[in-house]
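First comes the structure, then the notes that go with it.
Left out: one protein chain. Kept in place: all the others.
Up next is chain A:
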Amino acid sequence: MNSSKLKGNLCIAMLSFASLLRFLRICIFEHLKCCSLLGCKSYGTPEKKQSPDEKVFQEIKKSRNKRQKPMGWKCVDNCCWIVGYLCTTSWLLLFLLYIVPVSLPGLKGPEIPGARLKREGLVANHPVVLVPGIITGGLELWEGKPCAEPLFRKRLWGGWGSGFTDIFRRPVCWMDHLSLHYETGLDPPGIRVRPAPGLVAADYFAPGYFVWAILIENLAQIGYEDRNMYMAAYDWRLSFQNTEVRDRSLSRLKGQIEIMYATNGDKKVVVFPHSMGAVYFLHFLKWVELPAPVGGGGGSGWCAKYIKAIVNIGPTFLGVPKAFATILSAEGKDISLIRAMAAGLLESEFLGLQTIEHVMRVSRTWDSIVSLLPKGGETVWGNLDWSPEEGYNCESEEKRQLQALSKENNTRSSTDKSLFQVKHHKKYGRIISFGKEASEVVSSQLPTFSKDFMHSSTSANSSTSRGEFWTEYDDMSRENFQKIAENKVYTTTDLLDLLRYVAPKMMQRAEAHYSHGIAENLEDPKYNHHKYWSNPLETMLPDAPDMETYCMYGVGIPTERSYVYKMSPSDRRKGIPFRIDNSADGSDSCLRGGVYFVDGDESVPVLSSGFMCAKGWRGKTRFNPSGSATYVREYRHKPPSSMLEGRGLESAGHVDIMGNVALIEDVLRIAAGATGSELGGDRIHSDLLKMCNRVNVPL
């Protein structure tokens, strides 16, 4: 494994070398073209003419040749020579790389956990279902506009292989095809983009950037293969119910689970949802047991019969605050959206404007992002003065990571700061504040504006030409933005109102599919509507007392929790009116670049992934009437120690955790039949329990 990584690194080096070559080529290209022509002349012609000429003339020519040759060498041939030389060496190196023995002695990395567990005697037992999250699933084109002709059945998203150049040649066309219809949230006319099926749908997001691949490889070690492993690929852009309406994804998932159950000797399946997949599967659980027109018609014992355990990896049960920033200003670093779409360009004025507008225009047509908005309102996420995470010590994380490097230097400074820290808590409940002061002052000092303006209509100048990059911001007037900014602070509940105000059509479309509240009375028949199914605070778990629910996620990485915003420079008429205030930096590491951080896995705060398993569903509660067992398994982040390790064997990043050795071991044991208590029950590193105690949800 390690040697293959080394190979990968070498490959990268080689690629950069190749690009350097290409650059060189471009630099000297113009020279070359004329030079090579010249070169031909200076060699070819004189020699031909030599024989018929007189002696004197020959001598003349000789001397001329003498003189010209060096000149020719300098211009033409040096260029050609350099190109040739570089080519040859690169080929040589490539060749060497190719014939290098696959496993160099001494470079053997640590054994992969699958091989070790296999020796322990673990074998494939329960069939497994993998449910990918947002962004990581592949999408391919089935029907498109003429500009996308050569992309038929090629990947538009994820797992880009050779077709990637095709995409880069026509980025606008690509964007068009990834968007959905703004009103319906389904396909735009004439375009059909469908999820890629099979394990390849989400094994690698891009070449070399694994998502499920490592886990699949380890599962294969103990005997899993296609027939007992299924990737429940779905179109992650759609709202969950629409995946059923359009693609029959839920029906197919149900069918596949039943097939696997039947063909593997009536063994229940173990489901591994990742990220948004956790919420998707929650939706599925409810859907499958309900009668046919709205649901899957599986009957009330379906889950109990077919599902052994649900192992949520980095679940976004209560949403991520990041989603607000994504929708409001397309600035969320959500799971890898921006990283993939516009690395670094965002800040630059050049091109950046277009990119970010495009991103916003496209991502706002995706209903699924709304499913990631924080759920549970102020009860869970805190209000102006209060939040469950208050008192979280950001420095301690830093300290823990730094300790390995320099112990003595750090202890003194951090103790100072942590003393200082205790005095005032971060106001995480204010998810968006305009200006740094607004995020810190006591709530009584905040200016009190009525938020009524948000309920008035916004038709300021909707007649303005909807240009190429139309977002609903273009329908609003500057004064409205001003009003929004003057209101200073927003909690989750306020933010939902704000979104309804700035993007009414999008929210209207999406809120038919999602709800973000807390149920008063779960027996209320209105909760049979599909929009509540993906909110763990508004649905009950199925009646399956033997089913186990796991929450496995990383901790120890600062995770976005709330934001400091500012108005964009006013000279820009069009465009996104708000920006994260990058200049806002706190006295400690909790506030950096306009973002307040808490503990989490870089994308999902601990509270969101852990709360349901630690409190909401623990024991017999109204959300979990059958009292099925829940387990919390946390994995502390440890950055990769060397280059060779790649993305780390003990990383806890939202996606990187899929390569975490400890997690893989747990996953394999569960798949091979272990129960949660055999695994060792809960394993909690963070302050999750403390936070949960502060959240006052009636159970």
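Criterion: contacts are C-beta pairs under 8 Å (C-beta built on N, C-alpha and C of every residue); 3 or more make two chains touch, one makes a residue touch a chain; residues count from 1.
In this section, contacts and distances are computed from a predicted model.
Taking the options "Nucleolar GTP-binding protein 1", "Protein YIPF", "XRCC3 protein" or "phospholipid:diacylglycerol acyltransferase" in turn, only "phospholipid:diacylglycerol acyltransferase" matches the UniProt protein name of the chain that is not displayed. Looking at A:E120, A:E183 or A:D226, the residue that reaches the missing chain in the full complex is A:D226. Within the complete assembly, A:G198 is the residue of A:G198, A:P545 or A:G593 that touches the hidden chain. By the touch criterion stated above, the residues of chain A touching the omitted chain are 4, 25, 29, 32, 36, 38, 41, 45, 59-61, 63-64, 66-70, 73, 77, 79-85, 87-88, 102-103, 142-143, 149-150, 152-153, 165, 192, 194-195, 197-200, 203, 216-217, 220-221, 225-227, 247-248, 251-252, 255-256, 258-259, 262-264.
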